[in-house]
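For this view, one protein chain was removed and the others were kept in their places.
Chains: A, B and C, in written order; residue numbering restarts at 1 for each.
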């Protein structure tokens, strides 16, 4: 795909380089020698900072290079051979990871979503069906915060999911590729600490929030920490130079950079949404985080296509489709103005 | 492990940060927007450069974050469920990857090494034994260039391995975590192009030769390229920000940085080896690349231990052991002088 | 479950022992010495007979001990790591095999069924969605003939499935646990030969049609036969005493015993269905093979429950449910009379 003529890429929040402070941190630490495989000082420091943010000094923290790898490592760690994971059918592990979880031997149950979110009712209904020992045994609830369509689980909703999970002896795993955007999202009512109190295990995404690459796996549940590094090693997730990832997380969490990046991306999304609304267009789903799904007539989409990078998301009728726009920590107001001017 | 009081870490070639040009390249490209998942311009450019280096425009090139991930992705791609891989018992996949290959469903045959290297005779002998359909079917020969003990396959040796592989309908896969050190090693008689002509698939290591992290998988064999990206995706190896790795390989190969780094590390190893020899100590195995295995009396090792970072490798008798020292693209002469002065 | 007081078990067609001729055949062959692992004369003979029945001397035939094992062996043989299998959500591999296919590393796509059957439209719609290399790649269509609810693919329907499969480069695999009941079913319009001409691979079920245990895997597609025995060996499916299964298939196919057994079971189902209809009850789905799903008021079900073995299948409203009754090669008219008398 030739992107040279685009005015701006709204494809993804990982279309950008890294936040300048991230690069500076790598530069500043570059002359230090460190131990490999996550036994370096930066990994220790980043773990401490994340433990503080979530208010749990006993949580284990590990750094990996990609979100799919985080999902693979965590889910295959949690599951016995005959156990399975519950997700919405639009869930990342169910659609966009080329069968990564099944490749580790486990079924992904595809449940219907409401506004992109898994519901306690859907879990309940599944558990009522999966009662026979000839069936796979659900053991983990997988959700994304924020979701694939940018929606956010409210505190109440997440508590309800956690409650139904505990009642059914299920672990709760949260894919936090955009967890920063979620906690800083519009009307968001919970922070990382509150999420960490409900989840057995989750990850904090760096790739989509200004990092060079990398995610931080967090394990609040003390019973799910043994041999985790060995398991990471096996999946190719234990990096010789873990410092390259953990230095980024030191920078993210030594002050509020992680949250500031997400807030900025969300604000740009609101700005873009307001402009689009003002021009009379509607959205597939409310804009709460940094993903927008405006509905345009096909003619408008055709006009936008050579100018901006974005994905066509869903055909609504013969004349209208929703597209996906993603803002980031780096999206400039000028790009938004250009987009709005092109409508 | 508290490393604060060490004068220098000889633990590993990944104890360092990145070569300054690598960081500069990231800095210089930081404001560009790029497509994700390896469809960016830098990945294209790095692939082109590597294709030129190996003299094969039809080779596929892919970038991943770790060597174990490269091994996982490549070997599980090559093997049918009932097929297996041949390695020496000291091979990285057989010892240090926590069963990564078996976790993808495949047996690793452990053969005896000669000077750290697999021999055609050992392959031949195995193939003569594995003739029964009740047995797993060997399909890939795995070797490391340079090996786990720093030795190098000569051109003749690699040709002989490739010949026995072809005769037995086996693929040849080369783990190139330290392939730069191998081609620039003492008495080395083959370059990357010659290696690429013999291997069906191999990887060029960045992590151990001055990169921030990352390796380049190269697939000269045109029959082994289809759906490789999908397979990488499944194993968590397709990075959203592949640019972070591929930019490094642009820098490595746009001139001779990759080879210069390895040459420097090898030279420092020779300097260190010469000094150790001069003091009357011998080595477990000849020093050809950037790994040294000097044999010291236990008293000397005890004296060195609080001063330098290194691994004790092998107990030889009640009074002597071999230790492992690794030099890198960044090892300073001063560190070597300090080490020699401490003997 | 205490079944001692039941007048008859309609639970399953495998509630019975074996057809007397099967036992006699085992008895008659008992003093012969044979080679192990499917290299015996009976395996050869049974293969020949099945090749004749399907009119394809080049088909490979293998004998295994269970249907789930047949599914595991066949599907994992057909699929590359990143490939998946398409089934209806009620498909046996998707519900009742405890994640057996996922345990071999592969996703099962769950499509909606029409009358228990997969439709070309559903396959077509899935293939239109699965176009991204970040997604798993569908490679096999899995159907059951007859289906989980006793319905039968007509010749036209199966041809259409085969056509859409071929167009999309998908293999067609048929789970034939009750394939005898299908080809001898009410209004059935195709025989085993015609099925074998459309399927790439399928199995002929013995367990549910009068055998002691065991199924015959048949591979008409000549490109899918290499190393199949080695693959069976790995999955624990290659039996040392394969003769125990293959002798049964000699008996099934040396005349028409296999078809006679299925025909009898189907006839008993029709007799039972006629009686139930006569009493004014309806069925969830037409009775075509040996599974019946009559709809009864809850009071009737409560009355039947201590008298007969059967599964409650589906709650229809607060006062009615469908139950499942299965007849077999051995079901006696007296059992049917007793059941009807109890309504």
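FYI, a residue touches a chain if its C-beta (ideal position, glycine included) is under 8 Å from a C-beta of that chain, and two chains touch if they have at least 3 such contacts.
Only a predicted model underlies this, so the values are computations on that prediction, with no experimental measurement involved.
Visitor: Return the single residue from B:91, B:105, B:150 or B:176 that touches the missing chain.
Guide: The one listed residue touching the chain not shown is B:105.
Visitor: Per the definition of touch given earlier, which of C:83, C:97 or C:200 contacts the omitted chain?
Guide: Reading the full complex, the residue touching the unseen chain is C:97.
Visitor: Out of C:32, C:274, C:302 or C:316, which is the one that touches the chain we can't see?
Guide: Answer from the full complex: C:32 touches the omitted chain.
Visitor: Touching the hidden chain in the full complex, which residues of chain C are there? Just list them.
Guide: Touch with the absent chain occurs at residues 1, 3, 8-9, 11-12, 14-18, 20, 23, 26-27, 29-36, 39, 65-73, 97-100, 103, 207-208, 212-213, 230-231, 233-241, 243-244, 309.
Visitor: Write the list of chain B residues that the hidden chain touches.
Guide: 81-82, 84, 95-99, 102-108, 110, 132-137
Visitor: Write the list of chain A residues that the hidden chain touches.
Guide: Residues in contact with the chain left out: 37, 76-77, 80-82, 104-105, 133-137, 227, 229-231, 233-234, 238.
Convention: only the chains that are shown with their structure count from here on.
Visitor: Measuring between Cα centroids, which chain is at the maximum distance from chain C?
Guide: B
Visitor: When the centre of a chain is set as the mean of its C-alpha atoms, what distance in Å lies between chain A and chain C?
Guide: It comes to 43 Å between the two C-alpha centres.
Visitor: If you average the CA atoms of chain B and of chain C, how many Å lie between those two points?
Guide: Computed value for the inter-centroid distance: 51 Å.
Visitor: I'd like to verify one number: the distance from the centre of chain A to the centre of chain B, where each centre is the average of its C-alpha atoms, in whole angstrom.
Guide: The answer is 33 Å.
Visitor: At least two other chains touched by the same residue of chain C: list those residues.
Guide: 81-82, 104-105, 133-137
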